[in-house]
Structure formats: structure tokens, C-alpha cells
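What follows is a single structure, written as C-alpha cells, with notes after it.
As you look at this complex, bear in mind that one protein chain is not there, while each of the others sits in place.
The first chain written gets the first letter, and so on, giving A, B and C; residue counts start at 1 in each chain.
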Amino acid sequence: MKVDRRSFLGLGIGAVAGIAVSPMGMKLTDDSAIWTQNWPWTPVPVDGKVNYEKSVCSLCPGSCGISVRKIDNRPVKIEGLADHPVNDGGACLHGIAGLQYLYDPARIKTPLKKNGANFEKISWNDAIELVAEKLSNMREKGSPEKLACITDKEQGSVSGLFKRLLKTFGSPEFYTMPSLESYLEITASALHGKGKTIAFDLENASFVLSFGAGIIEGWGSPVSCFKANASRKTRHAQLYQIEPRLSNTAANADRWIPVKPGSEADLALGISSVILKNNLFDSNATSNFKGDLNKLAAVLQKDYSLAKTAKITGVKPDDIKKIATLFAKAEMPVAVFGKGRGDGAQSLKELAAVHTLNCLVGNINKKGGAFVKPNNQYLEFPDVAMDSIAKTGFGKNKTGKYVNQFFEEVNRSSQSLIEALFIYNANPCYTLHDTKKIKKALDKIPFIVSFSSFLDETAMEADVILPSHTFMERFEDVPSSGGLVKTVVGLTRPVIRPLFNTKTPGDSLILIAKALKGNIAKSFPWTTYDKCLESLTSRIWNSLSEDGFAVLSNGMPGDSQPVDVSFLAKNPASLKAQGNYDLTLIPIDNMRLMSAATASSPFAVKTVSDSVLKGKDIVVEINPLTAKGLKNRGFAVLTTPMGKTRVKVNINEGMMPGVIGMVTGLGHTFDNKYVSNKGVNINDLIGQVIEPDSGLDAAFGIKASISKA
Amino acid sequence: MVQENHNSAYKFGMVIDLDKCTGCGSCMVSCMAENNVPFKEDETNKKDSITWMRVYKLTNDKPFPDTEVVYMPRPCQQCGGKGDHGHSPCVSVCPAVATDYGYDTGIVSQIYTRCFGCRYCMGACPYHARYFNWWDPKWPEGMEKYLSPNVSPRMRGVVEKCSFCYHRYQAARDKAYAHGNKDHIKEEDYQTACTTACPAGAIVFGDLNNPAHEVHQIVKPDPHPDPRNKHVAGKSRNPKIFRLLERLGTNPKVYYLSEREWVRKQGDNYLEGEWEKIKNHHGKASHG
Amino acid sequence: MFPFSFEWVWDMGHMVFFGGFWYAIGILSAGMTYCIVKAVLNTMNDSGESH
Partner (left out) sequence: MDSALIPEGAKRCPLPKFSIGIAIVSAVLLWGVYAMFLCWFKGLNQTNMNDYYGFALWIWADLAVIAVGGGAFFTGLLKYIFKIDELKNIINFAVIIGFICYSSALLILAIDIGQPLRGWFIFWHANVHSMLTEVAFCLSAYFAVLTIEFIPNILENRQANKVPFFHHLAHNMHGVMAIFAATGAFLSFFHQGSLGGVAGVMYGRPFAVREGLLVWPWTFFLFTWSAAAYGPCFTLLVTKTTEAITGKKLVKDNVIHLLAKISGWMIVTYIIAKIIDTAYWAMVTAPSLGFNLSHFYTDNSFYGYWMLITEIVICGVVPGAILITKSTRENPKLRLVAIILGTIGVCLNRWVMVLQIMAVPVMSFDTWALYIPSWQEIATTVLPVAYGVILIAFAYRYLPVFPQEQELNQVKPVTE
């Protein structure tokens, strides 16, 4: 058959028509749509049996109870635990995003050893051996006090084990990072004596005078504070917020009183001055003052008159008087300190001045007031075995009183003050002021052991990393802290089998102790940390393991407390911000960003406003009066004595003129693209200013200038 | 085509106390974790950042130091549409019935496998409650293991939005069935993820049709149409309670409560002088 | 589109809309069928004539 053009054409048309009417087209169309509904690269979560586990979140000192929803063995969601004494069902965004930490790209999956600029993987045996060898050498040289340790807190069994290791090893160099809890203890110690802490009964107070405390910005135990704040409306209680910026707390308060940065202590003293002058104080309470009250009163009358205070603080004299009267006459007043989240730099002058207000109006250990209570004591450690090397070493003086001073001394000294450093749950290279200086100090320490779960800024500086399980993979006791009225211990429990080749920090320590042999091994008689925990908490273990928490004390301490105001009576000077520029840069604590050892999760960073972070640029807040010549959302160069950085500008009426606000918690540099390399770390721009009378880093900010980029 | 709306049915709704809201973001994260919402490297372009629950920052625009700020969480408003007949702005425009109005719950659904991504619904929604998957959802290695099987992750190219945690409704309904009481879901058995997460207790969720539910007691919805606007139904009889853009007649099921007048005023648009005239009538129980 | 897809409802909306649509499609296909059939017939007639 001859196929001519015509029949070929006909054939073609016929074929096309045939295919068009055949079911093939429809089948293909349908199949392709079904394929798009089941794209293999879009995950399909596996179903299974739903079950819940109780645990405690230890991402921040809040110690909230959590309920982890699991599908078979797979945790899928963290929620607040109903009826938990701390948070009663509520949860903060960081806790809810907790599972993201489990799968964080920056997690350390196996022990690491620094080799030149890089890390190489090593086995647990080799890692422990390496650490033990270094430490043994130090003891052999007779200088065990050259081993130092930095953790996040004093309380809890893990810190307890670190301290114990140091003690039996022979070193007094145990430090904790600054936290609200540490400031509460320092304040209590200065005014009421050692071994005590302070709590604020925000749930019942009828008038809260907050000196910058970010009650709804992560201060204290955040969820508990949120709840107390929310109940304020129904209780008709009032909140006056004193700070330079319209923070969320200030916005939610009944009144916002803008105050010049760094003059909060002066305002508190000015208010005390009014209270004393106008006889607004509680005369029963003043009987608890041991001496020096008269001296303080004299100082106040002289240096903190209304006019002078108004001049220093920028608050109108009438307002100061009004606040003093309202506060003193309120049924249940409480003055709260700890700017922002309360874990940044603070001066003892400010802490003491604010707390003196509580003492003057007699609300100590009264409902709705400030509670002065003994520190948590629920762990029962057996005695530590110490040999003579240990005893001599342990008896030596610490390098610095607080961690800031420690780093300063290490930097200053020409000799090698510290030869080995343990760092656990702390990120000083990120969270302390003048991070360059901190890194320089770490460079001077020849052997650093990190117990971090994540390869963060400080872990990067380590020589050996003994990676820890995250809080979802381990047991740990979590004592409540941060000004919470109740004293609660929670139990963090593993909700998933460890994902990587990591260990509980307690187990790492037990292994190190055993490798060090002798008395040190003897002081760590436990086979595992879990057994150790059970025996240390044996008194409350039943309650811990069954309910997930144990309430150590519920109500308010009944006793009256002696008050010693001799520190303030010496009339310590208020610290000035460093530098000679016209403006002052201050940190802003934002609830949606973590700024302590734990970095924010991807979810948390996602919620951050574009007026805080835009692309990779940090946005600073500035009043229109100060922002002359700058464009809203435009670029600017911010200069402080510590350096320069490019920022974006958010011109904002909620910021006091003359002040620049920059959020904390950005500018991380580790390997998690969802969280890191966004904005700058404000601690790079602020230097530390040590308060001479206390040894605390009290840099509330730094002088700065800003100009068009 | 007026359908019987909500007769002997649930009408789930929410009231958010803006005076209690702290802008902390718990609701946003709880929502994202509950509903398998993805995240990407840069989420600072808020115009392409999927946040079913978004918290807006409102300001009174007064100069320092009289500035005030309030946070406003905005889930999908689950509009009942004009006259509350179920013709929500988005549902009525979806060409493929990929979003539908549940007359038994009052919830606006979204069927991801049905949606073909025309985005008409997004244009129709004045609340920007709808989000498009411009990207394939991707999780860092291993992180997909935390995804919940209750909500399917969405593929690229479809629209998604808040569902009032519909899977929780289904679970509560199953529970009610199992207890032999299929028509009565307990208030505490069905609560959205944002509601339970809110540490300030600012969100109250429940059945607006059920006088026993707290949300009903707070909102006190007026069963009659608004005499000033025939499209508006279910207006709150509490003068401190308002809905977003109520005048458009979208009839949202999300109510807001604020003591501050300027906040209530920002809930809608008013011509000059209009607010002064109507604020005193606002939400009054004119009849009933 | 068809009465057997599940969102189909026998209401005014569907009947008017699809009534109009199928009516238009009907006219178009009938018209085209007419033209094609007639063209085939014409072609056959042509060849008849030429032979």
C-alpha cells in the first residue's frame, strides 16, 4: 500500500483523535493529579498509638511542667502540663518548640576533639581518657585549683556533681552564669544574710512596681508570670512599669513611667526618700532594720530629694511623689527588680534599692509581697573524700567573685591562672558582655572541656566536647527558680531514646571521676547518673517519679527577716555607661528570642517581627526625635566604643529619646541556618562595667552614636 | 439559596482578650507545631511566612510617652459570610470546592489535595488568614520525625490556613461517639492548640450556640441581625467586644475583647465622626 | 461537572450553570459534526462526479 501525503495526514489525524477519545488521556490526567497529591518529597507522618509523657522543660529557669504527645515512640508535640504547680497547663513558645532542639542541625552527635582549627570525632573512651589524663597531670603538678568550671546555676544535681568533682579534685573555681536566681541570692545576701533567696508574690500583689522587670517578657518563671499578670485584671491589681522603653510589659501595664537608662536605682532611692520623709513607711517593718537606716535616711534626704531624683531620672517630681504614695498606701504592694529577663547585667545598688522599698513598706513575707526564703535544699550528697592535694587546692582563693571577674582576671594575668575549664549549659562567648574579651580569655586556657549538646559559640572554643543528651533524652532534677513563690522540684524525663552518641552530663562526670581513680572515684560511687539522682533525691523521689514534681514549700515563709541597708547607706555611686557618645544603647529582651545558653528554635525565630529582624539585618528602635535624618526601615551605622555595625532603623514612639534599643538573642554564629547569622549579638557592642562595691558587671548599656549608612 | 445555618449544630468560635494578650507568641508556635507548619531560612518577609495564627502589633500612634501598644492574635476568622449563611468570602469564590463551610461546625475547611492553587480565596480574604505554599515544605534532616500524623503536611502550590484544629474536633467527636453521646462534645474535649497553649489564658474557645459554654457567656451573641446592617449577625452584646471588619458582613467567629476604646476602633474602618456616633450603640442589645 | 462527582447538587445553581454550559457544548459539537459529516458527503459526491 502506498502511503501518500493525504492518507498519512488522515492517519495522523485519526491517531490523534483516537488517543484523545481513548481512556489513556483521562487516565494520565488523573494519575498525574494523584501523583501531585502524593509527592514523595513531601513527608507523610507515620501514624501510631497516641500516648503522653510528663516531663519538665529545662530550656530556661522557668521549670514548667510539660506533657509530651507521642505517636508510638515518636514525640510529636510539647504542651504545658495541666495542674502543674508552676505553669498549670500554659506553655511558652520556646517550650512548645522544644522538639526542634532534638533535631537541631547544630547538635553534636558524638564526642569531638579539636585538631588544629577543626574538630575530629573520637570515641567516648578516648575522650574520657584524654580528659582524665590532662586532669591527672594537673594534680600531679600540685595545682588542682587550676581546674575551673562554669555552669548555668548553683542548684540541681548536675551542678552539684560538677561542684563535687571540683572539690574532691581540689579546686574552688566553680562559677555560674549570671541569672535572675543569682541576683536574687546576691540581693538577699546583701540585705538579709547568706543562704537565702527572694520571691515575689505577683499572683496576689495589689500594686506591682516593676523596675524594668519584663514580667511578660520572660522574666522569672515566664508562664507563671504570664498567669499572674493575666489575673491582674480580674483582681483589679495595678502594675506600674519603669523603664526607658515601651516594652510589652509596659504596654500591658496600667502605667508606663519612662526613666533614663541606668537611673532605676536612683528612682527607687528617690521613692524611698519620699516614703521616709512623708512617714509612709511601715513602722513595724522598720524595727527589723538593723542599724544604718538613719544613715540611709540622711543620705536619701541629702542626695535623693525630689528635685534631684527628678533631674537624674527624667521622671517628674509629682510622679515620683505619686508613685511613692500609691506604693506605700497600697494594700499589698511589691517592688520588683531585674531589668528585662533579669539575667543580664545588674548593679547591686539597683537591686538593693528596689528591694529596700519592699522592706520599708513592710511587705516582706506577707501575702502579695516579697518572700525571703532559704535556698532550696533537697539533695543529699554523701561526704566528699579529699586528699591533701585536694584540701590545699580547694582552700585557695577563687580567681574572681563572679564569672565576669573570673574572665577579667584570666585576661589580665600574665601567667596561666587556669589550665583546664569545664563548661556546661553556658555560652559565655555569646551571653557575656564584650565577647571578644571572653574569647581571648578562653584562648589563654589550654584545655577546655565542653558538655554542650550544640556546637555553639563557646563549644567551638573547646578542646574536647563530651556532648550531652538534650533535656528530652535524659533524667534530671529541675529546681524552680527565678522569684517563684512556690519551691518546686521537677523531674525531666527521657521522652525519646537518645538520637545520637551522647551522654547525660552526670554520666560523663561519673566516667571522668572513675578514670581519675582514688578519692575522686570514691566520691562518685554511683554506677550511673540515674541511680545517683534517685539516691540524692531519695526523700522526694516517690513524688518526683510519680507526679513529675515535688512541692517543697507552697506558702509564704512566716518569719520576719532582718534588714541590713549598710550597703546603700554607704551611698554607692551609680554607674555611668561607658563611652562619650550622645546616645545610649540598651538591650531589649524579647519574649520570642532566647538570649541565654540555649539559642532560639527555628519556630521562635519565625515568629519574630520584621521590625526586630529583617532578612539578615537587626532592626534597632529609636525615637523619631533622636532619629533625625534617618529613614524608617533604612540602614544606619551604629557605633559604640566596642565597635561598629550596620543596622536597620525602626523609628518608634515607644522608645525614650536619646536611647537606642537593640534586641538580645540574635547574631548567633553556629551552624543552624534557621537561627544563626541573623542580626548582631548586642554583647559584641557592649563592654563590661564592674560595679566596684559588688564585683558585678553592671553595664546597663553603652554610649553610642548612629548615623546614616 | 439560604441554608439553614447552625440549627441544632455547633458553631465553634473564639473570644480573645486583648488586655490579657502579651504578644508572647505561644499561640503561633503551638499552632505551627500542632499543624505541621514548615519554616524556612528567612521568615522575615511576613508576606510569605506561613503563620496560621499571626499576632499583629497595634499602636495608638500617639507620640512618646503616650504611646500604647496592644497585640492582636489573628487566626482564620471562620467567617459565616453575609447574613451568616455560610457563604464566607473565600468559600464562595473557590472554583474547585477545595474550601468549604461546615454547616455542622461553622468551620471553614481546606482540602489540600483538592486545592490547585489559584489563590482566589487569598484575594477574597481581607484578614490575610490564608497562606500559599510558595515552596516545598522542607525540614532539616531528621526533623520530619516530629511531624504529627493528625494533620497532613502540605505540598507546594496549595493554600492553607487555620482550621480551628479540626482534627481535635474529630477526636472529640469520636470520643463523644464512644461514650454514646454523639451530639454532645464536651467543652474541654475540643479546644484548639492556641487556646490551650496561651499562658495568659487570653483565648476562650467553644460553641457559640451553647449557652453553657464560656465563650457564649462572654460574647453573648445577638441572635438577630444587626438593625444597622442586615448582613451582620451574631454581634456581641458586650460593648467591649468587637469583631474584625464587622461592617463588611463577613461575620467572623473570632471575637476580640478590649477595655481600650482605641483598640476597639481599630477593629473596623470608620469615616470621620462615625465612631463617635456609633461607639455608644456598639454591640448594644437592641432587641434581645 | 457531572452528576456523579460528589459536589454535584441538584439545585438551581447547578442546573442553570451546567444547563448553559452543556447547551453551548451541544451546539458546538452538533455544528462541527454537521460540518464534518457534510464535508465527508461532499467529498464523496465530488469523487462520484469526477469518476
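We take it that a contact is a pair of C-beta atoms (placed from the backbone, for glycine too) under 8 Å apart; a residue touches a chain by one contact, two chains touch by 3 or more.
Quick caveat, the model's predicted, so the values are computed rather than measured.
The chain not shown here makes contact, within the complete complex, with A, B, C. Contact residues of subunit A toward the unshown chain are 6, 9, 29, 32-33, 35-37.
Residues of subunit B that touch the chain left out of view are 45, 47-49, 56, 58, 72, 82, 87, 89, 92-98, 114-120, 122-128, 130-136, 155-159, 244-245, 247-250, 265-272, 274.
Residues 1, 5, 7, 13-14, 17-18, 20-21, 24-25, 27-28, 31-32, 34-36, 38-40, 42-43, 46-47 are the ones on subunit C that touch the missing chain.
The definition used in the following text is that only the chains that are shown with their structure count from here on.
The mean-CA centres of subunit B and subunit C are about 47 angstrom from one another, to the nearest whole unit.
The centroid of the Cα atoms in subunit A and the matching centroid in subunit B are 34 Å apart.
With centres defined as mean CA coordinates, subunit C is found 74 Å away from subunit A.
The residues of subunit C never reach two or more other chains; the list is empty.
For subunit B in complex with subunit A, the touching residues are 19-20, 22-26, 28-30, 32-34, 36, 39-46, 49, 51, 55, 57, 59, 61-65, 67-71, 113, 136-137, 139-149, 152-157, 193, 196-202.
The touching residues of subunit A, when paired with subunit B in their complex, are 36-37, 39, 41-48, 69, 71, 74-80, 87, 89-94, 96-97, 99-100, 102-105, 216, 222-223, 226-227, 229-230, 233, 246, 248, 251-252, 256, 258, 499, 591-592, 602-611, 613-616, 623-625, 653-657, 673-674.
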